[in-house]
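Only one protein chain is missing from this complex, and each of the others stays in its spot.
Lettered A and B in written order, each chain numbered from 1.
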Amino acid sequence: MTTQLLTLAFERPAIDWHAVAPEITLLAVGCLITLIDIVFLEKARPYTATLAGLGVLATAIPIITLAIDGVDRVLFDGAYVVDDFALFTKAIFLISGYVIILLSTNYVAEGDYWENEYYGLLLASLMGMVMMSSSRDLISIFVALELLSIPAYLMVAWRKRDARSNEAGLKYYLMGVFASAVMLYGMSILFGVSGSTQLSDISSYLVSDASSSLAAVTLAIVFVVAGFAFKVSAAPFHTWAPDVYEGSPTPVTAFLSVASKAAGFVALLQLIYVGFHNQSAVYEPLIWILAAASMTFGNLVALKQTNIVRMMAYSGVAQTGFILAPLAVAGHAGLEDQALSAVLTYLAIYAAMNLGAFAVIITLSRKTGSAEITSFSGAFRYAPAMTVAMAFFLFSLAGIPPLGGWFAKFEVFSVLASSDDVWGYALAVIAAINSVIALYYYASVARRMWADEAPENDLTPVSTTSSLVSALVICATVTLAFGVVPQIVGRFADVTLLTLGG
Amino acid sequence: MENFINDWGLTVTTFIPLVGVAIMLLIPRAQEELHKRMALATSLLVAVMGVLILTEFDFDATDKLQFAVDHVWIDVINSHYAMGLDGMSLPLVLLTILIVPLCIVYSWNHFPEPQNPKAFLILILVLETGMIGTFMAQDLVLFFVFFEVVLLPMFFMIAVWGGDDRRYASLKFFLYTLFGSALMLVSFLALYFLSGSESFVLSDLIEAVAANEISRTAGLWIFAGMFLGFGIKVPMFPFHTWLPDAHTQAPTVGSVILAAVLLKLGTYGFIRIAIPVLPEAAVEWAPWIGLLAVIGIIYGALGCLAQTDMKRLIAFSSVAHMGFVMLGISTLTDFGINAAIMGMVAHGLITGMLFFIAGSVKERYHTLDIGRLGGLLVQAPRMGWIFGLCVMASLGLPGLAGFWGEFPAILSAYNPGNGLSVVTFRTFMVIAALGTVLAAGYLLWLLQRAAFGTPKEEFADDPAITDVTKHEWISWAPILALIVAIGIYPNLVFRVTDGAVDASLDDCLQVSASELTPEQAEALGCDSIYGLGEMSHHDEHAAETNQ
Partner (left out) sequence: MTEFFIIAESASQSGIPLGITSGGSWLLRNAWIIPLLPALSFLGILFFGKRMPKKGAELGITAVGAAFVLAVLTGIAWFDHRDNYHGEEAHLAVAASEHHAEEGHSDHEKEHDEHSDYDHGHGHSSLAVSNTVTWFQTNGVDLSVGVLVDGLSVMMLFVVTLISLLVHIYSTDYVGGDRRYTHYFAFLSLFSASMLTLVISENTLQLLVAWELVGVCSFALIGHWWEEKPNSDAALKAFLTNRVGDMGLLVGVTILFFSVGSVLPDTFGSFSIAVTNTVANNGLLSHTALLVAAACLMAAVMSKSGQFFLHTWLPDAMAGPTPVSALIHAATMVVAGVFMIARLYGVFFEGLSIGGSSINLMALVGGITTLVGASLAFVQRDIKKVLAYSTISQLGYMVLALGVGAWTAAVFHLFTHAFFKACLFLGSGSVAHAVHSFDMKSDMGGMRKAMPHTYRTFIIGSIALAGLPPLAGFWSKDEILAGTGGWGLFGGTGGNGAYTLMLVMGMITAALTAAYMTRCVYLTFFGEFRGHGDLHESGPRIVVPLWILAGFAVIAGLFNLPKGFQLVPDSFQERFGHYVEPVAGYFPTIAHATPSWSLAIVSTLIVLGGVTAAWWYYFVKVEAASKAAGKSLTELPNGPTTVYPLAKLIHNLLDKKYYLDHLYTGIIAGGTKGPLARVAYRFNQQVIDGTVDRVGETAVKSGQFVYDKIDQLVVDGAVNTSGRLSSEAGGELRKVQSGKVQSYAAILFAAATVLAGILIVIV
């Protein structure tokens, strides 16, 4: 071992610059923003958000060119891969990131906080996510995870004079560390058992030497999955979410609930599909439990929330359950691709509708100054468009056609229904019942906004900003388009992970 | 023109309302008149399309899907944008197209609180798209989408413009129906995967199911899922409790649309999807459907007798009337299903009309408490007479539309489809016939207390109580004319539906066992399916008849 290490002279790995162009672009923009802040100080503030936005959009360019190119690129001996899956998920991250920048624009500016640093961190976190999409190695996954998490801890605690924000930041940080610890433990067992950090190697080891220490492998898988279950806030690892969501600045909440969650799922998918794909006996029941628990638990608890952000947090837990559900049957022969595309479809649609909902919440909170559901009563009287949009997003979350959410749910159901397995059907029925429960609180909010009297009969219109409106328009358009022509998302989500690295 | 209708007719008809909605969204809310005109124009344009379709419709081929379009819609799940019109859907589509403009006219000058015609009319138009689409969709996923689209506008209509208890009612309506449709969706998917069908297109599914036999248990479960989905929508006893609340709380126009069209989505689902796709499961479930149907008939009637609110009474009567429709369907005979479609149309017109009247009464008296009403015939004689006519139609008076839904349904229960127990269904028939007596009871009782007698003192000199207004005449006259026209010449509907129903039913269901020789049965592949080998009760029956 020692001699080997010594004999290996450092060799610059061949880097496909095209493949890592998105990451580099993001990095460059991040640095630029930081530099600008240092040089121009306050004068640059009005432009930072725009710059960050442009940077994110610029990052999309190499992604598009890569997509057009269409070749799967493997870097670093398979530790870093750029394929359709990676590109698709990167696109999700970037678009979500752009919308979050739009949402943040005025929010952060008006709050008298460090604006430039905020965007710098946001971009850093985004970069972590973008990297996550390509990581097919335990180490790169872990690095990406930390890269996306650490800025997020800071962002959560952004309102530094607000105790709740601080509390949330600290809580999120501590919990994140615990989760990482658990995950690392699992990873170390994996490495110990298989002798490699590369997912594809782990996978082939697990196949070839299936007899060896099953318990250890199981333990490892559970711990790794648990770590990501924390990230995606699946029950029972969701406990941080409501407190953190409530305490964070709302754009950050949106960021956590969408982008960060998606990143967790991306990692989970890679692990399951590439790393554990022969271990369905372990991960299927595990995911089944997580999915069923998340849906049921999230929905039931969401029923009783009076604060809309907390409600969204719990609804996010429930949605996580839905997204996980296809993975509970992903090990069934012939269902792999379908399950994968169901998860990806769901993620894309979920991003659009959830961000939309947060956009409305942010807008309305500007007027009401509160996130209590009651304070949104009667919004239809003074902000009809916002209310209609909110109804749109809420019913989309509930899965009512022709809004995007229905197709996401539909894909989930269709994977479960085609499993031809009692457990699959059972999960489908649980999901069906849960979608009804979910509708209750979504519809309650919508109804309150439409039908009730505004508090104190205050009918002054809400002030909106162009960036909020554009964020809303983007989300609404995408939500509706995904619902009416699900083709759009369906086509792109139709990717595969299995052929890689094997 | 012909080509245009053929290729684009259905699509255009379905989506014109949405175009109208898009335009209305751009018009400021304050311009109420413009909104009303715009909405009316849109719905009339749909009506014009309806007329064009009607003129191009080939009445000699009602069993074929006409103006069919079929494009791949979501290729990842093999779902198609497949639309088509045949004799089974045509009456219901036309009913929808008719009712919507009438509702818009009706609400012209009295939008319910809190006003806002823009939003209200937009919802109605969205609703129209959903309803027309549901009746035309030939792909299960597409059907599901339209089926659900209908929910949203109705939810808001009840939640925003409804009565005092609107929160409860709207949510209940929404959750109840969504619960059914969620399970229905699971059934659709299971059906698709188990049958190995190429796509979600109905004809493909039927073929696939026929080709690859689905296990009996699976068939039963899948049918059960659809049963719940459609049954809640119908609504069948005991899933009906959303209906009285929704109707009572909904604004008048909402109730009308709910009664006239929305309730038909469920029954339509049975005859369009559930029974043609899974005839064998249908045979096994039919006695239970029939049982729930007759319970619904009696139970709905008893519920009516206990009501003190006019609107709630009419709502309960829907439970009873839809019971007749479901009884017809449960016989699984051509006769019964024709009767059911007739029943749907008739109920749509008549109960819709009754809700219109209830709305107008409420507007004039500000109450629907039957105990406080009275003397409508004195104060508003024309409205009283119209009310009387509708009551008569509703209780199934021959010569008016209601009879042709009710009587043939009862008739068909005497000779249910192949494989069903004759004794059971004859019992149902007698109970259903008893239901007609109760129907007469509660309806006449309502008529007596609301229309006869002299006005109560509190309303005696109320100048607000006027007779039928111009807008009311415009919106009611077509419905009344149709009630009478169909009553006198039921062929208006039967001629259209007959061929389509015949084509949609499995061959084995249609022949009466007594007429089926064993060779024929074998040729049709019936004996394996419907247990004709046993022929127990049929034999008895035949023997009895032939003595």
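Definition applied: contacts are C-beta pairs under 8 Å (C-beta built on N, C-alpha and C of every residue); 3 or more make two chains touch, one makes a residue touch a chain.
Predicted model, so just to flag it, every value in this text is computed and none were measured.
Enquirer: So which of B:Ala22, B:Val72, B:Ala211 or B:Val430 would be touching the chain we can't see?
Expert: Selected residue, touching the omitted chain: B:Val430.
Enquirer: From the list A:Pro13, A:Pro46 or A:Pro285, pick the residue that touches the absent chain.
Expert: In the complete complex, the chain left out is touched by residue A:Pro285.
Enquirer: Given the contact definition stated above, which residue among A:Tyr47, A:Phe76, A:Phe178 or A:Tyr382 touches the chain not shown here?
Expert: Answering carefully, the residue with contact to the hidden chain is A:Phe178.
Enquirer: Quick one: say which of A:Ala60, A:Val143, A:Leu303 or A:Val429 touches the chain that got left out.
Expert: A:Leu303
Enquirer: Could you tell me which of B:Phe111, B:Phe403, B:Phe459 or B:Trp476 touches the chain that is not displayed?
Expert: Selected residue, touching the omitted chain: B:Phe403.
Enquirer: Spell out, residue by residue, where the missing chain touches subunit B.
Expert: On the side of subunit B, residues 172, 175-176, 238, 240-242, 299, 302-307, 333-335, 338-339, 375, 377-378, 392, 397-399, 403, 407-408, 410-411, 414-415, 429-430, 433-434, 436-438, 440-441, 444-445, 448, 451-454, 489-491, 494-495, 497-498, 502, 512, 514-515, 542, 544-547 touch the unshown chain.
Enquirer: Under the stated touch rule, tell me which residues of subunit A contact the chain that is not displayed.
Expert: 163, 166-167, 170-171, 174-175, 178-179, 182, 214-215, 218-219, 221-223, 226, 230, 236-237, 239-240, 243, 281-282, 285-286, 289, 297, 299-304, 437, 440
In the analysis below, only the chains that are shown with their structure count from here on.
Enquirer: Counting in whole Å, what is the centre-to-centre distance of subunit A and subunit B, each centre being its mean C-alpha position?
Expert: So the centroids are 43 Å from each other.
Enquirer: Tell me, which parts of subunit B touch subunit A in their complex?
Expert: 29, 73-77, 119, 141, 144-146, 148-149, 151-152, 155-156, 159-160, 162, 166-167, 170-171, 174-175, 178-179, 182-183, 185-186, 189-190, 192-194
Enquirer: Which positions of subunit A touch subunit B when the two form their complex?
Expert: That would be residues 341, 380, 384, 391, 395, 398, 400-402, 406-407, 410-411, 413-414, 416-418, 420, 425, 428-429, 432-433, 435-436, 439-440, 443-444, 446-447, 450-451, 485-487, 490-491, 493-494 of subunit A.
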